[in-house]
Structure formats: structure tokens, C-alpha cells
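Shown here: the complex without one of its protein chains, the others still in place.
The chains carry the letters A and B, assigned in the order they are written, with residues numbered from 1 in each.
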Amino acid sequence: MSVGRFWLLRGISLFAAAGSLLAANALIAWLRATGWVDDYTYRVIMLCGINILLAVSLNFINGITGQFSIGHAGFQGVGAYTSAAFTLASIRWFQERGLAGTSLGDQILLASAIVVGAVSAALAGLLVGIPSLRLRGDYLAIATLGFGEIIRVTILNIEAVGGARGLKDIPILTNFLWLYLVVFLLLALSRNLLVSVQGLGFLAVRDDEIVAEALGVNTTRLKVIAFVLGACFAGIAGSLYAHFDGYLNPDNFRLEQSIIILTMVVLGGQGSVTGSVLSAILLTVVLEWLRFLPTITLGGRAFTPSELRMVFFSLMLILLMLWRPKGLLGQKEFGWMVLRQYWRLLRT
Amino acid sequence: MKRGGLRTILWFGTVLGMIYLLGACKPLQRTGGTVSTTGDIPVGVYLSFTGSTATFGESTYKGIQLATEELNAQGGINGRKVALHAEDDRSDAQEARSAVTKLIQRDKVIAVLGEVASSRSLAAAPICQQNRIPMISPSSTNPDVTKVGDYIFRVCFIDPFQGTAVAKFAAETLKIKRVAVLTDVKNDYSVGLAKYFKETFTQLGGQIVVEKSYSEGDPDFRSQLTAIKQANPEAIFVPGYYSEVGTIARQARELGITVPLLGGDGWDSPKLVEGAGNALEGSYFSNHYSHESTDPVVQEFVRKFKQRFNGEVPDALAALGYDAAKILFDAIKRAGSLEPAKIRDALAQTKDFPGVTGKITIDAERNARKPAVILQIKGKQFKYVTTIQP
Partner (left out) sequence: MEAFLQQLINGIQYGSIYALIAVGYTMVYGVLRLINFAHGDVYMLGAFVAYYIIVGLQIDKHPSVGNFVFVLLMCMLVCAVVGMLIERLAYRPIRHAPRLTALITAIGVSLLLENGGIVVFGADPKYIPTIIEPAQAGESGLFVSVGQMIMLVVSLVFMVILRFIVMNTRFGRAMRAIAYDMDAARLMGIHVDRVIALTFALGSALAGAAGMMVATFTSVKITPLFGLLPGVKAFVAAVLGGIGNIPGAVLGGLLMGVIEAFVGGSALTTYRDAIAFLILILVLLLRPSGILGKAVTEKV
């Protein structure tokens, strides 16, 4: 392929991607205006996007590089709190200049908040990534778990960001376009990384660290990069979340949240980017869908969906894992090939 | 797994997914503010039925259920029954927002009752405010909750009032000078109450000799209590929930701390003495009402509650849930309409409502104004000591 043709194809695919993103945004806006997508559905769509970011970013660390981290909610928390604090601190500056509330001002504010969240979370990732060089497997897991808890307890003790009461009145700036633009960028980055020389290095670290090192892969550097990259995108997810819900509480970033993100990665298939996307959507939607269960009467006692929702959720999680022990997609990626196979399976 | 089984699951999953997608995209009936004139009246409830504070959600819901069943047995409001739509929020703020969005958008509720924890009320209240649906929190005590907007109400005390009340009682009635404070650091109720207690108590000339904290779920409080013992206080203020206070009291007595413990309405539960045994004898806490009150409203409530829930004695959360629901129903009756805006106006005008937790008047800040009572634990019973007016 000539160089010119390569760039032409690149350009076309970029245009196509940007076009479809804008088209999706227009579609959502139209559906919301007509009432086909109400606030609730919209919320589920947005939460799916945030969870996709979290799952795919943890996939960098757990899936692709094979490091075992269960403190991802900590990075999300760092990103969420720093960006929200930044917005709350700088909104006056914007107001004084008449920029707040205007479309342009809001975009600038959100963009800078995302950058703040991303940078601070990436720094936190660096902080955790360096000791990770010494620790392996479950010991690393415990160190990251501990780190996540340290973050949560620290936030709990900072009166300026609300402590146990939580941080409220964060301007709501995140919209569909912003969120899914970031999702798109992250997916593109993941995909390009996986087919690049660097990316093969990550996979080599996962599959056999010693062989990788012997072959001249700088495992130390790659592991730290994976941590920083994963943390950075978790921070971005956190900042987008903070400006979507407008309220943060240290409890949002407790161990359970880290475990849920980990579950998304493993359920999707470790290392599979599209698998993480799929399972992030699946878990988010199912948890909401279970609210619509009917009331079940058993032995004279009525069980409401609010009681049974989490029971069904945990059962479903176990069954899914037993059904697909390597995750929904294994280490494969979802593409047209898989769709074709799926169709064939349905037909036979 | 055999190929046949796999295929069944695939088909099943596909069909389920399609059904869900269709269900999710069901077009809305844009009713444009008009509320249907037939059928049950939909009222939303969002509480923590699972997760770390599940027990508070369960208790509150029992109170709400009792009030609703009573109302429906009497024929409902203008012949229309109230249908409760309860959603769980897993004790999580993000889920609380999802739950309330679902209640408003899908169940078309005309009012929302909920949350116990201020953090979750703060998370979900903006959604109610934005959709102009009145929300009554039964027991979120943080002052910020009702500041979210003019559609947000509460029927409980706010932290400044209760913290001040206990501080005044300690300083003026008990004539105590040195107090230690033990808070639940994860719990905004506990932190808030401690903050206002400390402010008032030091203003009244008292001294906070030491401050310690624990986390909900800890099995052992001896290390904090040992430090408190060293400081030699005359009383220990423990603004936590009954579930931990019993264990704390017991371990304090074991360590040789004999001074009384002080607390807030989070203590009110028959479970308190069950957990504490004799360890809380002589301790004081503030509450909304006294169980031994001769007020027929209280007597009637306790009797009905026991009858409905297998002899269980209601705690403060159940009583507040009951009152929140009652005040809502009263407002709907007075509004004479199911329009949320009219219900809101009626709620704001609530005056001297004879609730279980006292005569409730909703003030301009949409908080409940009602007196607090101080109770003392004697012979494993809660004995009335004094009343503190707002």
C-alpha cells in the first residue's frame, strides 16, 4: 500500500467515525425530543459509557498487561474529585467573564476539568505503578486494594470536598457527545495499541514476563505505562461522571466499585477490548433491567423486585462465568467475523 | 455444554435482549402535566434495601407500608388507593439517582419518599427538583438536603437542632464540663451531629477532651475507648446508630468506663438494649417521641405496628417513615389534586400535623419543626426526662 493511499484510508475512516458519532448524537437528541428516549434510558446510556471507560481502562492493566489491580475505583475517585474541585473553584472565574452557561464556556470548563482529572489520576497511577514493579499477583492486588482504600479514607477526611456528606452542586456539563467521544478515543487507542509493536510488548508481559524480558522487552517501563494509561482514563471516566451526576460521595469509590469494574473486565474476557465494552454494557443494563421484575409470591410471602434484584444479579454473574469461563469473548475481539459466526450458530 | 444447550441460551438471550430494548424504547405518553384521573395513585419510594444500611431502609419501608395500608383500608384518597413503587439503591448515591429517575420517568409517581442517608438524599433530590416532583425525606438530617430546592421536604430534625439540643442538655441539665466524642467517620449523620454538638457545647463553656472515630461494621472499639478513658471525660457523646452503640457501650464498661453515654435519635430502637445489655443504664439520648408517651397517636402506632409485623416494636426510622407517608397523604388530600405542584404547596402549608414523632409544622426552609425529647435508659426501658423546644 502506498503511503498516500494509507493516509487517504486513515482520513476516510476518521471522517466516518466522526460522522457516525455526530449522527448518533443527533439521533439521541431527536429521540429525546420525541420522548422515545426518556431521562431514564438516557441515564442508562450515559452510565454505560462511563462503565465502558472504566472497564476498558482497567483492561489495560489487568487484561492486556496481566497485572492484578483491584483499586481502580481509587483512580476514578481521584479524577472525579480533583476535576470537580477544579470546576467548583474556577466556575466563578468563568462567571465573571460571562462564560459560564454559554455553550463555549461550558465546553472549555469541561475540557479543562477532564484534563485536570486525567493528569491527577495519571500521577496517582505512576505512584502505584512504581511499587508494582516489585510486587506480583495477589500481593500487587492487595497493594492496589490498599491504595484504593487510602484514597477513599483521605477524601472522607477532607472537609473542603464535603467529607462524608459528599461534594454537591457540581455543574452538570457532561453530555452524550463528550462522553462517547472519549469512549471512541479510548477504543481507538486500545485497538491501535494492540496491533502496534508496543502493544505486542504489553501482551508479552502478560503471557510470560521472563521470556518477554529475555527478548529485550522493557517490562518495567511497559508495566508503569499500563498503570499510568489505565489510571488516566479511569480519571477521565471519574471527571465525566462527576459532571454528569453533579454529586460525589467517597462511598462511590469504595472497594465494591473496584470489584464491579474488575468483574466487567473478567466477564468480557481478559484482554479483549470489545469484550470489556460488551460486559460493561451488559452489567449496567441488567442491573437496571432487574428493577422491572415482577413481584414473586413464594410460600405466602411476597418478594418485591427491590429485594430480589441483587440475588438475581449475583446468580446471573455466577452462571455467566460458568457458561463462559474465559469471559464472554475470551481473548477474541468482537467484529464482523464474530457476528457471522453468531448468526451461523443461531441458524444451525 | 452441549451444542443444543448453547443454542437455546443464545436464542433465549437474543429474545430477552430484544424484549428489553423494545421495553426501554417504549414511547412516552406525553401527558403534558395532566395526571390520570382513574386507577391507583403512584407514590415512589427509594431506600437502601440492600447494602451496608439495608436495615435502615427496611425499617423505614415498614413504616411507610403501614401508613399506606391504613390509608387504603379506609378507602384511599377520594376513593383512589395509593400504590407504592419501591426501588432499591444498594446504599449507593449513584444508584439512588437511577432509582429516582426510574420512579419519575417510568412509574410516573406524583411524589417521592426517601432516603435515610443524607448523602443519597442529596444525590437524588436535584432530580426531583428538576422534574418538579415533591420529595419527602423521612430521616436525612443534613441541613443541605432541603436547600436543594422548594420541592424537597423532610420530617426529621436537622443536625444543628439536635446537636444543639443534646449539647444544651449535657451542659445545662447534667452540668457536665468534659465530654469525649466518638463518631462514625463514614456516616454523614454522625459527623454532622458531632459537629453541631461540639460547637454548642464549647460555646456553653464545656470542653471536648478527646475525639475518636470508628467505621460502621467494626467489631471492636476498645482501642478508641482506651484512648477516651485516658482523657477521663464526664460523658461520651456517641452520635451513631443503635447497631453499633450497644457494642460500644458494652466494651466501654468492660474497660472500666462508667460515665454515661449520650446520643441522638439514631439510638432509638428496641435493638439498642438487646445489643447493650445493662451497659447503657443511665445513659441519655434525644428522640422524637417517648414510647411511654400517653399520646394516643403514639400508642395507636405502636399497637398497629406490632400487629402488622409480628410483634416487632417500631424504631425511630419506622416512625419517621410512617410520618413522612402520612404527611404526604394529608397534603394530597388537602391539595384536592394529584398535580405535583399543588401537592408541594399543600406540603409547605403543613401545620401542627399530629404525627407519631411529634406535632409537625413545615417551616419556610421545608424542615420539620417539632420538639425533641430527652430519654434516659433505666431498667432497659426508655424513660422520659425532658422536652426541648425548637
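The rule is short, and it goes like this: a contact is a pair of C-beta atoms (placed from the backbone, for glycine too) under 8 Å apart; a residue touches a chain by one contact, two chains touch by 3 or more.
Fair warning: this is a prediction, and the values are worked out from it, not measured in the lab.
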- Item | Option touching the unshown chain, where B:Tyr189, B:Tyr214 or B:Phe353 are the choices | B:Tyr214
- Candidates A:Leu53, A:Ala124, A:Leu179 or A:Leu267 - the one touching the absent chain: A:Leu267
- Message: Going by the contact rule already stated, which one of B:Gly192, B:Pro233, B:Gly246 or B:Gly321 would touch the omitted chain in the full complex?
- Response: B:Gly246
- Given A:Ile114, A:Leu145 or A:Leu248, the one touching the chain that is not displayed: A:Leu145
- Item | Residues of chain B in contact with the chain not shown | 49-52, 54-55, 57-59, 185, 211-215, 217-220, 222-224, 226-227, 230, 243-244, 246-247, 250-251, 253-256, 271, 274-275, 277
- Message: Need a quick check: the contact residues on chain A for the chain that isn't drawn.
- Response: 62, 68, 131, 134-136, 138-139, 141-143, 145-147, 149-150, 153-154, 156-157, 209-211, 214, 255, 259, 262-263, 266-267, 270, 303, 307-308, 310-311, 313-315, 317-318, 321-322, 325-327
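Note that in this section only the chains that are shown with their structure count from here on.
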- Determine the centre-to-centre distance between chain A and chain B, using the mean Cα coordinates as centres, and give it in whole Å. 33
- Residue numbers on chain A that touch chain B, as the complex places them: 34-41, 43-44, 47, 156-157, 163-166, 168, 241, 245-252, 285, 288-289, 291-292, 304, 306-307, 309-310, 323, 342, 345-346, 348
- Residues of chain B that touch chain A when the two form their complex: 1, 6-7, 9-11, 14, 20, 23-25, 27-28, 30, 49-50, 86-88, 90-94, 97-99, 101-102, 104-106, 118-119, 122-123, 126, 131, 142, 144, 185-188, 190-192
